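The block underneath contains the structure these notes are about, expressed in structure tokens.
FYI, not all chains are in this one, though none of them got moved.
The first chain written gets the first letter, and so on, giving A and B; residue counts start at 1 in each chain.
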């Protein structure tokens, strides 16, 4: 653990990470049981990025996310009840069941959208950052995306624009080293940091499994951005414990060495933070377990809520294409 | 018409009025401060470079930027210059702008206007002569407007900006320099309301954009042959005004869709299909469509003319449908 973050934030971070882990584990279980429609991309192993980044933000700041977005939604303040209801396609879901795992949106908490199109959230976050600056608010926008997405042209276009206008935006590259089933190193030339340099964008690469490092690095970047310092890139080195999507095992083959997976599991971001907080006497082992079980039961209750929630009426499938015309004066 | 307001000036006036009314209206575009097409001329002087933003050559991000800016409280207007460039931006149009409201269960509305010059402009050739309105209308979630005259250019621009949804406003490239009076009737500031351009008894001509004027001229010629055609200008391509069309066909019993988009999966075919299904019993003869064939637009003027809809082709088609050929 590097850097310093105040105690209550660390505890909040730990709690969020546990919530994300619990949520994802329970999603995984349901998927295995065949109770979940569609397909899901879990972020187990990457929780420190979501928590560290979002705890550096205000609730009014905006984020955009990608297909692996449950953690981002939770960390930004999302309600696991509504998330679970969404994953089950129910009326109480964030999107009334119209979005699903890859399209959870929670405008109230500044979550402008997970996204099924890799890279597509980047221009959207750039637009939010533009609006923030134009409206002279001090909000900051964050785009979460993966190492694979750094090969999409819009990443470069958006870096140029945000550097040109010195927009309050942080590009968070969650580098889990894989693009689906391929090592990103086999697909990409050059480091993420080097890709920011032409645009004069400050860029750093940090241990994405170290909550405190993420929170501190991004916290500083956000402060600078709020003060008009322009865009930054923060690459968080991390690893996903699970497959690209659940259920891939039948098709994917062994594209990641077992040892690699095991090595990264030993670097569990949650356990690392626990060890640190216990060592610093910020929390006791008992409190840790209590927190864990609280979060687990929060998620369990969320699942029950979701199961009990009614499916949306079929007619809902036809609404929300267009907003009502209120514009004629 | 040689008097009145230029079409592009009318667009500009609509934009300016909206920008005066609402400080969250912001204009983005490549050279939008200088105005390549004329439709943003002078806006930089009135609204300054905070609100008239000259854009780098990065259309995909420009179009996506509008989605984020709209979600965060602005009413962005994007000048895409030429409608052929929509293709570069299709992911942000089709997968994002058109779908975000729906996917979010209605949590957000996206008041965005994307505008561009559309269609052949006189040897602008294949990559600057597209008519992407069917492709855009196919997406659901994007409204599409093609005004046929200056008055609609201004009023539909205003309506598009005030609409809480993404709207693509297509300016017929050949009409940019046409002129006409501007209606001050606020009822004209509405999307999805077609216009009865001319009443007639024998045959309904549904005409899009630049073809409206052709249909009007054709009507005059045909009148001398005792053929009375009714002309409908949909103005909004999506969602289009079905009722005005069906009512007309009920009366005339004959239907011709005239459109600028290519035949297959074009807009003319869509309207024809709707008429065939919903007004079948009124139809006295087979409904027809007149549109360019399935090819890119060639460069040479005579080839472009050969493929494009014209007054003459409308006349011939109507005569045929009236059994006068």
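In the analysis below, a contact is a pair of C-beta atoms (placed from the backbone, for glycine too) under 8 Å apart; a residue touches a chain by one contact, two chains touch by 3 or more.
Predicted model, so just to flag it, every value in this text is computed and none were measured.
Trainee: When only one copy of each protein chain is drawn, what copy numbers apply to the whole complex in this file?
Mentor: Formula for all protein chains in this file: A x2, B x2.
Assume only the chains that are shown with their structure count from here on.
Trainee: When the C-alpha atoms of subunit A and subunit B are each averaged to a single point, how far apart are the two points in Å?
Mentor: 40
Trainee: Under the definition above, what is the set of subunit B residues touching subunit A in their complex?
Mentor: Touch list, subunit B to subunit A: 24, 26, 50, 56, 58, 60-74, 76, 91-92, 95-96, 100-111, 140-141, 143, 159, 161-165, 186, 189-191, 239.
Trainee: Quick check on the complex: what are the subunit A residues that touch subunit B?
Mentor: On the subunit A side, the touching residues are 62, 64, 93-99, 103, 105-108, 112-113, 115-117, 120, 122-132, 134-135, 139, 141, 153-154, 157-158, 160-161, 164, 319-329.
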